[in-house]
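This report refers to the structure that appears directly beneath it.
The complex is shown incomplete by one protein chain, all other protein chains being positioned as in the whole.
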Amino acid sequence: MVSMNAALCDVVYTNLVYQQLWTETEIINFEDVPIVCGKPSHRLTNDDNDNDADASNSEDIPSDGKEYVYPILMHQYKNSGFSMKSLDHIFSRLPDMIKRLTLGIVNDDGTVVYYFIYKGLRKPKKN
Amino acid sequence: MEYRESFTKAMSEKAKIYLVGSNLEDGDGDDASSVVPVLYDVDDIAKIREHGVAGVLIGTLGGAPQQNVFLGVPLRLMMEEALWLVEVGHAVFRHVMGQDLIKSLKGLDGEKLQKFKDDRANDVAQQLEWKRANFLRKMKTLRGASDVAVPSDVINERDEQLMKQSIFIETKDTSAVIEPSLNDQTIDQRKICEQILRQNEKLRLNYKVYKKLREMGYFMSPGARFGGRYVAYPGDPLRYHSHLTVQDARSKDEEIDLLNMINGARLGTSVKKTWVLPGINENGDAEFYSVEWAGFG
Amino acid sequence: MLISLACLVTIYEDRGRQVLTMSKRSHRNQLQYKHALPIEAQPVPSVWKHPFQAFSWILDWAMRWSETRIIDVKINQLGQILVCDQWQMKYLWEHGFFGTGQLSRSEPNWQARTMSRLQLNDADRINLEHVTDVRRRQRLEFKKLRAEFEAKKLEMRQKGIVDEQFIEQERLFLKNQRDKELAFEKDSMQIRDEDLRLIEGKSVIQLESLQLMPVEAIFLSYAVPVLKITLQQLMVSLVLEPKSFQDIKKLIHQYVAYHHYRSKGWCVRSGIKFGCEYLLYRRGPPFQHAEYGIMVLDANQSNDYTWYSSAARVVGGAKKQFVLCYVEQLIPEDDLMELWKQSKYDELFRNFKIHELLYKRWVAGKNRD
């Protein structure tokens, strides 16, 4: 199971570094929760521009520009077993300053897709 | 000013929510959760709006019956909205079956029935009076003060007939008999709520989510069009964009359909709404996670 | 707002395509992707002009007989089915658009993209050593000139001369040099440390493999057997020991639907980007956008309406038709399970039936005439 997690992290790591061109990327284990952490090559499109800062949401956006990616495997023909409990567990292991988790969903079609997850309610971006 | 007055009056009483479409007294046999909560009184509709419940207008607008954009009374509520209003004490449930209505109509003594007739006759008389006055005013201005050949305060037979023919017969929104006949009928509000919730597990879970969001200040409306149970607005939907597409409530260890989450969040991104996953924890409280497309990958 | 989603998608689909004029591109595509499947047909010439021609045809035919199962696949511990050989990756992509480059959107072109990002394949190729070399020589030149300036300044100072003009000259020189250096750095490349690990001589090492969806792999070992792995080996590696039909049901459903569309001539690719199972292309991604988004369902399946409506809106927002593809099983589950255990996959697949429904939003105001 652990080696499987490691392999999954490797897939996401490689994808982030060499397809998404992230920098300062590393794999960190928060106890039993492996996280690929790094800096996107450019501001993520979902964030608001600095000059149009959305005050109510801005505290959710990491100040050091780092994102925390949790890898998860998704098979077309298997259940993921992923639930809100899994999310509770992941967030319970992360330091409090991390408000935003990115799910890196590794599909069996060869792609990785990324989704932001916030605990609680989050408003959509303004524009 | 007139608006403000009626507004204050409306706020002072509980709104009346009528449960349509089923026989509640049937007890457990019937599905109490499939009654439809409906409001007819515009004052009541205005009042619950101040409490954060907008509802959906479902009636044809008499003056503009050829479109579906602007609809009129009655107002239909989601069951969650109705339950919350009643539970918090902003509204009361009423339940009247058609046959009971007729019974109470037939049971009216002659005096009361006569009163209804008189009211109608009064209304007609008032309209006629108003029309006469109007007519005369017009005549005067038309003919000028100098014309004395025809007395200006006489309306001939034909005109009188036309005026009578043009009197407007209105179908009123609210009933003149239901409320008075129910006033003394005491319904155990808590019992109805329990009865409704008992029979529908999904509603029971979703109601916790609705309640939590409502207490956080959100207005909710039915969300199937956006792929959710609710669409949540940060204020009155008349003025504000919706922010959240809230999914059906689930227990926290229920598996998340990732494909569904992916298209939900994708859709959310394109319509500027966060995709919200509500779960009910062991204590029965609603908790949330918000999901949005990261914008890459 | 859905339009913006569609635009987004268009941009993605367009990215990485060669910029060619339409007709040129389409002609080139016709040639490059003329085979819809990785088995090439060998047309019988209509006229035999020469006995040797017949001989050569038969020889060719026989040669190819022996080389059908030609693609190596590797299945890693995550269950990813990978093709790593350069030629084989290209071959599968060009013969029916099978697989996805693990570091690309679809076509495995990561290596070429990276080469061009690092400017390693320009006509006047600047390789890394060259860059460092130039930079070093520049630096040396600069130091030399600056030393000359320093010497001259010292000399003037010793003579007690303050030449404003000269100081200005020096300032300009230094600024000029810095600009030059910055400019060089800027447009030569932004090479990250991570990229240095990739460079090997004048090229970039290949990090990318072509990943096949399980259903693609099944198709390529069963229907058009070009993978070296046998169907049985593959199935066992996908699902080790199914206890009941439930464990393999979804895989079989997915495959049956996949095979159905592939065998009718559609190019079938993953629909994950649009929240559905498959996308159907007439010929393939380089030719036109996908026309259909397919959701595969069990015949008895019923979801909440929101499940259908959100999928339909994402697919519809990208201007594709939304199709519910129901898979019905024709014999009891125990019998199906028995077929699986006996590795009678062909018979297994034949006991399913496809039903299709188009699902489309209907607008009252647009259907009156």
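The chains carry the letters A, B and C, assigned in the order they are written, with residues numbered from 1 in each.
Convention: a contact is a pair of C-beta atoms (placed from the backbone, for glycine too) under 8 Å apart; a residue touches a chain by one contact, two chains touch by 3 or more.
Here, contacts and distances are computed from a predicted model.
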item	value
"Ammonium transporter", "AP complex subunit sigma", "KLLA0E23849p" or "Piso0_004814 protein" - which is the UniProt name of the missing chain	"KLLA0E23849p"
Options B:Val231, B:Ile280 or B:Ala294, residue touching the unrepresented chain	B:Val231
Touch list for subunit B against the chain that is not drawn	3, 18, 20-22, 31, 33-36, 38, 40, 42, 45-46, 49, 55-70, 72-79, 96-99, 101-102, 105-106, 113, 116, 120, 164-178, 199-200, 202-203, 221-226, 231, 234-243, 271-272
Touching residues (missing chain, whole complex) on subunit C	1-2, 30-32, 34-37, 39, 41-44, 61, 64-65, 68-69, 86-87, 90-91, 94, 222-225, 256, 259-266, 282-283, 291, 297, 299-306, 308-309, 312, 321, 323, 326, 328, 330, 344, 346-347, 349-350, 352-369
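By our rule, only the chains that are shown with their structure count from here on.
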item	value
Inter-chain centre distance, subunit B versus subunit C - centres from mean C-alpha coordinates, in Å	54
Distance between chain centroids, defined by C-alpha means - subunit A, subunit C (Å)	23
Per-residue multi-chain contacts in subunit A, two or more chains	15, 19, 111, 113
Residues within subunit B bordering two or more other chains	259, 262, 269, 272
Footprint of subunit C on subunit B - complex, ascending	68, 223-229, 247-248, 257, 259-260, 262-264, 266-267, 269-272
Subunit B - residues contacting subunit A, complex	216, 234, 243-244, 250, 252-256, 258-259, 261-262, 265, 268-269, 272-274, 276-277, 279, 287-297
Contact footprint of subunit C on subunit A as seen in their complex	3-4, 7-8, 11, 14-15, 17-19, 21, 23, 25, 73, 75-78, 106-111, 113
